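Of the protein chains in this complex, all but one are displayed in their positions.
Labels run A and B following the written order; every chain starts at residue 1.
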Amino acid sequence: MLAFIVRRLLTIIPTLFLVATFVFVLVRLAPGGPFDTEREVPAEVKAALDAKFRLSDPISVQYKDWLVGAVTTGSLGPSMKYHNRTVEELIGMTLPVSMELGLWAMLVAVAIGAPLGVLGAVRQNTWKDSVAMAAAMLGISVPRFVLAPLLVLVFALKLYWLPVARWESWRHLVLPVICAALPMAAYIARLARAGMLEVIRSDFVRTARAKGLSERVIITRHALKGGMLPVVSFLGPGFAGLLVGSLVVEKIFDIPGMGRYLVESVLNKDYNLTAGIALVYGGLLMVSNAAVDVAYKFLDPRVELDR
Amino acid sequence: MLTRSPVGVKTTIPPFPEAPKGLESIAYDAANEKGTGENLQLFTGADKQVRAAEPGQALPSGDYDVVGARGAVSCNGEKTYYFEVVARDGSGRRGVLPGCMLGPSSTPPSALLVAKWDAVPTFDAKRRVDPPEDPQALGFVDAGALGSDPSVVGVRVVDERTLEIEAEFPTPYILDTLSHATSYPVRRDIIEPFEAKGEPDMWTRPESIVTNGPYEIDAWKFRYEIRMRRNPHHRHHDKLKIHNIVWMCVESYVSSMNLYKSGELDYIGDNGSLPPPYKPVLRERKDYKAAPYLGTYWYEFNTKVKPLDDVRVRKALNLALDKAQLTEKVTRGGERAATHVVPPFMGGGYSEHVEALKAKDADLFATPEYSFNPELARELLGQAGYKVVLDPKDGYRAEGMPAIELLYNTSEGHRALAVAIQAMWKNHLGVAVQLRNEEWHVMLKNVRDRNFQVVRFGWIADYDHPQTFMDTFMAKSPNNRTGWSSTAFESLIHKARRTADTTESMKLYREAEKILADEVPKLPLYFYAKSTLVKPHVKGFFFNRRNEQLVHWMWIDEDWKVEKPNEPAFPPETFPAPGAF
Partner (left out) sequence: MTHLLEVKGLKTHFFTEEGVVRAVDGVSYHVSRGEVLGIVGESGSGKSVSSLSTMRLIPEPPGRIVAGEILFSSKGGPPKDLVRASEREMQSIRGDRIAMIFQDPMTSLNPYLRISRQLTEVLELHKNMKGSEARARGIEMLTSVGIPDPSRRFDDYPHQLSGGMRQRVMIAMALLCDPELLIADEPTTALDVTIQAQILELIAERRDLSKVGVVLITHDLGVVARLADRVAVMYAGRIVEQGPAQRIFEDPRHPYTVGLARSIPRLDDDRSRRLVPIQGMPPSLSKLPSGCPFRPRCKNALPACAESFPAERVVARGDETRADASRDPAIGVGDHVVFCHEEDKDKVQAS
């Protein structure tokens, strides 16, 4: 198992390398540069800036230096927009915030979505199922930028239960976490329902019924593991999606997370930051997918990891 | 020719925390300027220590006294001096140090400090080349003169607390330019160690930065908040009623309004406006503050491409726009329709001049010839060869007129305005307009490459004087992307800025503006306005046209609900106006 995890993580490295290469080159090919401003700066100033950030070197040289720096010292270079900050510093400040938001949101999404989906499957075609699935449909179709202002309006500005924005105490967590979690919870509910329905209709659940087991035991012991597999395999990309989607939530709730740099760094032509962010998101996506693979092993004994 | 400016500027540079010993023993020996410097091997790299002062001899670290100063050498690419030092420990060790290596007490040799102004050369008129007649000056010091010989800068340190600036000609707005961020005093001794390390930007980090304002940084969570406290060294330290300030860095307007609404913000801040959709509602509120802002929103024409190379076409496009409609229906934030370039509330005597003109009903730019005038616009377009015919079904159609492309950077506000203008040009002139929106940096590149026809830009005043706008129309200005130039305009500007008499000067500026209004290289749309929300318990908030709200003028009134009939309009303590001390 440990060998598998190590091997799985090692396969990430070449992919990550490719991602980094692509992003590094692509951002530089896009028109415009990091030091363009509305007010033209003198050519000497521009040249000095280009020299400072090595932009006058050929891309291959820039790339080699960047890669050597990243591998040997873990340095991703200075931000080209925030000259007094390094990329690793910016990521180090914001990634934990996004991760905290993302992990809580995922936890809440699973805690809400999975039981709802199971309920829908167990009480298939009853009013409970209909209500649960209607709620899920609503959750999927209502985008976060609509949901968030509604939540703020009701819970912060009308009821005064929770703060409107910022990132201070656990109370500041509630609304953004719910907002990030609900669409995902809705999706999980649908996945869980479909997965559970498939399992509930399966032969081995019929066997379990024929044994005289109660409905509760059948669901918890026999159906749940298999029924949750689609949910588990969704959690990997789902978590990455949550981090990317947190862009909206972070903006609306003014949370100092990494989401803002995702789009902003590209628009600012902050080459170093863009490459750093791509590395982090790519790495996170791949690690969470690897985590899903490992989780699969725990859930489904038929999965052979060490093939 | 240089003449002495009638405006004397005395600006205080804050003293260092403690005057270091040994400073008085440093003297610049002009007679010894040549010769000895050649012995030096100077190291200006990352290593803080001077590795070899004299050939083959390293200078050990420790405390030193300066015993003499020697002639000019080059260090970090600039001229500086080196100093003979002797160790304080009595060992008799001697060495030499270049001036650029001497820092404040933080780095060894700790006792030494060399203030930069010892090395600033005084202005020598003899070395000054005559100013070129070609009127292309951009600032108040000729750029050509600056480039050829940095020593001609008419800036002197008179004494430790006085900076003397000599201007080429009477420059009434010089005070205002000094209130711009670029001329704030900074600490050399803080900056230089970072420059030496090759990290010239790092001194601005909260752990390093030293500021001289009424408030200093307490804590800085990057792009989240800046906490400030009273600066104990500030001269008005004990008069500041607000002791701590939290500046929240809020990304979205809606969040900041929510924070304001929930009471977490007392003041929405001066960085940006309120979102236009909310303005009609917010405008009715007592805590809504709005004021004109020194800026002009305009479209720039590429005057080198057809059909925009024809002044009649440009003028027609200008006159076909009902700008009052744009500010009332689209921007909705108290902006004012612009028929000319300089905001009428501009300082430097401009606003007074405009008021006087208006009183005499002699404001040229209020006449129909320069205001919204679709008939005249159609006539001009016809003269340019694009006859405007009225089709009973489709409205106006400019025959033979190619479609115009309007470029703007991606933003909801710019788009709304562009769509409205597209409709106006279609309705009044029958000119088809294609909208093209590009992400900011892409747009800048295309504009630089002259790959545009009409592009959205604007200008925010750097200082409170018409000159800041006029500069952007000079042929050599990098901010003139239109390809348009006019010698008549430039000589008017050249004359105007050298004219000491304000009324005369403003008259010339207005004449120059008329050229702009006649030739329309840029199409002014509106004069900016800024708006914000301030809680009623925040007192001492005064809007100004620079939109610089100084916290040290403000205070919090705990029982603000109680009517105070005798409350002064200004804070009880009078603080100096910005820019003056």
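Everything below uses one rule, namely that contacts are C-beta pairs under 8 Å (C-beta built on N, C-alpha and C of every residue); 3 or more make two chains touch, one makes a residue touch a chain.
Predicted model, so just to flag it, every value in this text is computed and none were measured.
S.K.: Which visible chains touch the chain that is not shown?
M.R.: Even though it is not drawn, that chain still touches A.
S.K.: Looking at the full complex, which residue from A:R8, A:K225 or A:K297 touches the chain that isn't shown here?
M.R.: A:K225
S.K.: Touch as defined at the start, partner being the missing chain; which of A:L157, A:L213 or A:V248 qualifies?
M.R.: A:L213
S.K.: Quick one: which of A:F22, A:F145, A:W161 or A:F204 touches the chain that's been left out?
M.R.: Only one of A:F22, A:F145, A:W161 or A:F204 touches the chain omitted from view, namely A:F204.
S.K.: Could you please point out the chain A residues that touch the chain left off the display?
M.R.: Chain A touches the chain not shown through residues 125, 201-214, 217, 221-222, 225-226, 299-302.
In this section, only the chains that are shown with their structure count from here on.
S.K.: Using Cα averages as centroids, what's the distance between chain A and chain B in whole Å?
M.R.: 41
S.K.: Under the touch definition given earlier, write down the residues of chain A that touch chain B in their complex.
M.R.: Result: residues 30-34, 36-42, 78, 82-85, 90, 93, 149, 152, 156-157, 160, 163-167, 251-254, 256, 260, 267-269 of chain A touch chain B.
S.K.: Write out the stretch or stretches of chain B touching chain A in their complex.
M.R.: Of all residues in chain B, those touching chain A are 201-205, 221-224, 248, 250-252, 254-256, 258-259, 261-262, 264, 439-446, 448, 457, 478-479.
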